[in-house]
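One structure below.
Left out: one protein chain. Kept in place: all the others.
Think of it as A, B and C in the order they're written, each chain with its own count starting at 1.
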Amino acid sequence: MSTINDVNICIATPNGSGSASANNILFKSIFKMGIPCSSKNMFPSNIQSMPTWYEIRASSAGFGSRKDVIDVMVTFNPETGASDVGKLRENGLLLYDTGACEESWLSRNDIQKIGFPATELSKQIPNAKIRSKLRNMIYVGVISSLFGISREVLIAVLRDTFGDKPEVIESNLMAIELGSKWVEENQVTQDICTLVTIEGGNKGKILSDGNTCSALGAIYGGVSVVAWYPITPSSSLAETMEKYLPELRMDEDKNPTYAVIQAEDEIAAAGIITGAGWAGARAMTATSGPGLSLMNEMIGLAYFTEIPSSYFIVQRGGPSTGLPTRTQQSDILSMYFASHGDTRHVILLPHDLQTCFEFSKLCLDLADQLQTPVFFASDLDLGMNIRPSEPLELKSPSLNRGKLIHEKDIEAQGNQFRRYFDLDGDGIPQRTIPGNQHPKAVYFCSGAGHNADAKRSEDPGDYKELLDRLLKKNHTARLLAPQPLVETSETSRIGMISFGSSVEAVREARHRMNQDGIKTSHLTLLALPLSPLVKDFIQKHEITLIVEQNRDGQVASIVRMDWPELAQKIDSVLVYDGLPVTAGSVHRLSMEKLGGKLL
Amino acid sequence: MSTINDVNICIATPNGSGSASANNILFKSIFKMGIPCSSKNMFPSNIQSMPTWYEIRASSAGFGSRKDVIDVMVTFNPETGASDVGKLRENGLLLYDTGACEESWLSRNDIQKIGFPATELSKQIPNAKIRSKLRNMIYVGVISSLFGISREVLIAVLRDTFGDKPEVIESNLMAIELGSKWVEENQVTQDICTLVTIEGGNKGKILSDGNTCSALGAIYGGVSVVAWYPITPSSSLAETMEKYLPELRMDEDKNPTYAVIQAEDEIAAAGIITGAGWAGARAMTATSGPGLSLMNEMIGLAYFTEIPSSYFIVQRGGPSTGLPTRTQQSDILSMYFASHGDTRHVILLPHDLQTCFEFSKLCLDLADQLQTPVFFASDLDLGMNIRPSEPLELKSPSLNRGKLIHEKDIEAQGNQFRRYFDLDGDGIPQRTIPGNQHPKAVYFCSGAGHNADAKRSEDPGDYKELLDRLLKKNHTARLLAPQPLVETSETSRIGMISFGSSVEAVREARHRMNQDGIKTSHLTLLALPLSPLVKDFIQKHEITLIVEQNRDGQVASIVRMDWPELAQKIDSVLVYDGLPVTAGSVHRLSMEKLGGKLL
Amino acid sequence: MSEAKEFLNRLNLAEKDYSGAPSTMCQGCGHDAISASIRKAFYDSSIDPKQVIKLSGIGCSSKTPAYFLGKAFGINTVHGRMSAVATGAIVANHTLLPIGVSGDGDTSAIGLGNFCHMIRRNLNFTYIIENNGVYGLTKGQFSATADKGTALKKGKINQNEAIDLCELAITMGATFVARSFSGDRKQLAPLIQAALAHKGLAILDVLSPCVTFNNHEGSKKSLKNIRAHLDPIHDIDFMPGAELIEVDYKKGSETEVVLYDGSIVTLKKLHENYDPMNKMGAILELNQAKTDGKFLTGLIYFEPNRPTFTEQLDIRGTALAYLPEDKLRPSIKHLDAINKKLSM
Partner (left out) sequence: MSEAKEFLNRLNLAEKDYSGAPSTMCQGCGHDAISASIRKAFYDSSIDPKQVIKLSGIGCSSKTPAYFLGKAFGINTVHGRMSAVATGAIVANHTLLPIGVSGDGDTSAIGLGNFCHMIRRNLNFTYIIENNGVYGLTKGQFSATADKGTALKKGKINQNEAIDLCELAITMGATFVARSFSGDRKQLAPLIQAALAHKGLAILDVLSPCVTFNNHEGSKKSLKNIRAHLDPIHDIDFMPGAELIEVDYKKGSETEVVLYDGSIVTLKKLHENYDPMNKMGAILELNQAKTDGKFLTGLIYFEPNRPTFTEQLDIRGTALAYLPEDKLRPSIKHLDAINKKLSM
């Protein structure tokens, strides 16, 4: 049964072989047709020649998570061909190069197979140098003809992509045409899916990835010091800032209103933003697990001395080097408890491009408001995979610098200032920064025990008071941080909680469960520490499943620690194989969990 | 009412003023009289001139934790004199130097006061250079006469201490005599306590601190590579090893069977033991909170690659630099979850000198058995304060090297070896080490994803299998690690759990509660992950209080995570001001907690 | 009763206006003497403490910023990371005058990598190492600047060659490298003044005996041994730029180095042919001194015109930390354009 605009195409290639560009053009073309679509790039920790899979999903219902079924497989990687064929669904379509195919791939009889002579065809490309790269464009041509992507759309996308390089457009187009002509000449067809333009579909929408939107969010959030050390999958966040900053953040004298520093390591990156935060700049770093591990000590300093600083953590498969190019949500507890000693941190959990954009600014705001390190927790799937979104919207009107006070403020309050005194009962003291000329403004900042006047103290009472106030501040954060989004249905006894890059898969899984007759409510968690609304939500439901991309149910652990009385009302759905989570796995695992409990 | 052998003497001095030696001699003298006694040194993070308090407790009932009441205060520190006087109990005894005393100190009328001219008397010491140091010995003399420590005992202790330096013995004795003569001549008395020799008391007992016993334990545990970086309060653990190793661990050719490496930082220290562990040596490091924070990344590598390594963490007041010379148990979660990614670690929790000795070897054993980093969690109180104990006993007969296999083992099992294959279903694979000449022994060890054959793999299935097996190993550890000590009483509805340096205070607090008519059971926790016996214990009691020296109830959190169904049956008693925990505070806080629940 | 008239500097501040909290160092610790020289240097150069930031790592030495310039903001960071924290603070506010104090353990052990990278960047920063060859605060273990053959109090002998932080700093591209001795205020104070006036990174490696843990026979960094082997390469004088204008400074004495703010450093040579602007010469001389068992002191290397880190970053004008919101946030118009571009 052929669908309209519902298909999942998986393209298997060796990386560094030029397929990235071909896949991108194919994906953008489908987007341009107005069809709801998404893409997932599953690439190796390597620069050239190792297996990559790029999945493009068109979903008429508008589901954007990775699909658990592969309808079309393009096998352009001899190394993985045999196993790739095995991943195709029954009646799925295998596309392969007759010039680079092994017999074993063709043994399945329950699938459709279309072999085309890509290698042979590519010889018609005059420039031998680019021939092997352009071989990938041939499958773009084949697919476009098989599924119904028009030449006009392809040309428009080529233009958008290669703008000022007509010769590149031309050579790519030629390769595409080699493919589509072959289909037409050979009158090949498939009965998987037809792609049909939706007028006005995707109109105004953008295509981007989380890291780009985070970078833009931080720039609009007034960040002025960025220190980072390269590491996948966070590098592109910092690098995108480096790209946009020069155009967005020059003052009238053409001087930058920012500094981006590629540090010598993550300890230095954390040190730099701690120093910058102490001196009053809005400062951030971006890193992933291994960098986070190295930053622990500095995070403890910032926590204990109450220095605003923002840590953008783009999570990947851990522990250790783990799967550096695969996705996971397994650094939650590492962030939450970062540093030795009694520490608790604030973590923001964006789940789409708009929240990536918004929460980046919010992260800088909250760091200033709470005077503490704040974490922005993304992951590889959210950070690096291209997806559609409504245009980015600047919601919060101005920067919140919290209780940062200046000369006139000190005067206004009777020439009094006590750096670490809980003036307002929210645990958050006032703060001055170097350069303040008021004689009472000065304090000495130290990671060793100190009293409310910032004097070093080993007094047991002072010390306990400080620790208790820091915890109070963390409680304040429960309400200051973004509150969860709750969708409840009166009739549902089952709650589901998800966050980050799982949210979209859970939406689809709930849809399927609904079709099975199982109604669920949903809470999108946007931050830690947990809001009281999470408690309400769990209390309201007989059972709440917390969906996470880690082995240990890290957010569920936090729920148990915070509200032990609710502990028996929650259970975990855990997906942690490094691939973007699918609705299918959430659906299946949820049903398993519920099986024993409710049904 | 004067007691016999029940007193808590607090000696307040500036540090670096020579009081350490005087206090030590006083304490040892009481020990030598056969009286149950203990000492607590509360010193500043500084080398000279800042306030130190040394408390000596004699307890006829044999309670060894810090006493919450000060019976005698020796005010030899002008800086803290006024507040020190305030700490004395009613009818307590103030001892002060009439030559260095402020009027304000003498304003309390509810105490006994004895001023003696220490400064004046010290002028009789001929050698002017050592006069100010020996001034401290004068209070030793005064106390000995006031409380009944005989000259013979003092001389014996001086001999033990200064063995081969008769001139030092003599000058110290002279200073002591200046003090005691003054008491005798002036016929001064007190009615606080009389110290009375107990024949055969303390017989055979040793006086030592946890760090010394850990050091000896590791040496007897066959450690061969020690890498460390100085940090209070763990330095003395490594330094004691350096002291004992040359006499204990030379082979017949006078070559050392060990290496101690003072690394350039904690990352290097962790790296060195990881390298040594990989290569097959039993290796350890010793550090405290800040060092632990820095070691996170390396710990993750060892966890993921399954390299045995032992981390001796002597906890202090955190977070950050915190109170570096004060005690705490606040690095439990940092150890438990060390490193980014899904990690769980094994932690040993010694609580007295014998367990410090035993668990050090056990730590090295478990690291080898489980092929993972194992933590030995001590703290400043346990590690650095001198206390009596039965002689150290070597219990476990031989070293356990776990599944470390050699050429003949591989042959015996059919020339097969798979580094990361779960042969026995306990999650623990077999291990070979470099130097093994069997052609099948070799493997490439990597912190990146790998399969059971130690080949690098990004396959989602391989990755999940690995993570799951690592968790299984952690479950195996629940039974492999030392099981808790349980003292239950049939009639008690209340359980108490404690560990480490709190155990002794809890013993005394339970005694007091028992006197109040409240019966309690007790579980001494010896390791994490939690043993199933902990679950049984909690289940058996209506309410279980977990006593911890941290703000956040870190062990309680782990209980909640592991057994959410028990969460409502536990509560926390938290003491975290940096001073050694007292029975009084445990008693008071426990009653507060119970108040609302049971009484 | 007549009050003694206080001497005031050009800002009408007395020396006591440059003091801080009472020291908690051991009596006789070299670090206290260095604090005194720092106070004197700031006073003599008439620098407003409110324009200064003080930084440090962890150690006895790193505690000392609390003991001078109590009117300046200060931060005590973590062990070995002053260089990184200073980098951030200086980038956030390049208009302030930063001074840092570190120990030899802090700098040459745990902090070595970050130290080297800070040097490469030519941060505008005065970085003082209070070098006693041991970890003072943790009770006297060897640091990486402990001299080969030195004995610990407990007897252990150091087998490793000491890291020469001046040689290393020159190799890594430092633009101002000096060595001095805590007890030589006449040399140290003007060196600090010159370092503060230098545009770029100034490293001062100051020998500073630890009287508690490293002052015995057998220690090469004992007070006595240092005193006996000091080898100054010149006598040094410093004249702040501002004062020059007033006193109509007469040029021509010995060697003069004019700093970017017009200050003048006068070096009266004691070593024949020593040119502090010759990198290779400086390294050779340092190595010769090592061979001779001497402590070369003075301004060892100097390079005046390299762009500082904030200059490389084009940071000028208002400090980043003080930029108002309208400078920090791009316009909505720009966002619209970006959205448009992303939708193509």
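The criterion applied here is as follows: a contact is a pair of C-beta atoms (placed from the backbone, for glycine too) under 8 Å apart; a residue touches a chain by one contact, two chains touch by 3 or more.
Being a predicted model, the structure only gives us computed values, none of them experimental.
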Among shown chains, those touching the left-out chain: A, B, C
Contact partner of the left-out chain, one of B:Ile130, B:Ile155 or B:Ile206: B:Ile206
Touching residue (missing chain; options C:Gly28, C:Gly173 or C:Pro304): C:Gly173
Residue among B:Ile169, B:Ala448, B:Leu471 or B:Leu533 touching the omitted chain: B:Ala448
Options B:Leu88, B:Cys101 or B:Ile273, residue touching the unrepresented chain: B:Ile273
Residue of B:Ala259, B:Leu423 or B:Met591 touching the missing chain in the full complex: B:Ala259
Selected from B:Leu392, B:Ile405 or B:Ile570 as touching the chain missing from the view: B:Leu392
Interface with the unshown chain - residue positions in subunit A: 16, 45-50, 229-232, 235, 242, 262, 264-266, 290, 320-321
Contact footprint on subunit B, counting only the chain that is left out: 160, 204-208, 212, 216, 219-225, 227, 244, 247-249, 251, 253, 255-259, 261, 263-265, 267-283, 297-298, 301, 305, 391-392, 394, 398-399, 432-437, 439, 442-448, 456
Touching residues (missing chain, whole complex) on subunit C: 109-117, 120-121, 144, 159-161, 163, 167-168, 171-173, 279-280, 283-284, 287, 307, 312
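Please note the rule applied: only the chains that are shown with their structure count from here on.
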Whole-Å separation of chain centres (CA-atom averages), subunit B against subunit C: 40
Between subunit B and subunit A, distance of the C-alpha-averaged centres to the nearest whole Å: 44
Residues of subunit B engaged with two or more neighbouring chains: 45, 290, 320-321
Contacts with two or more other chains, residues of subunit C listed in rising order: 58, 76, 78
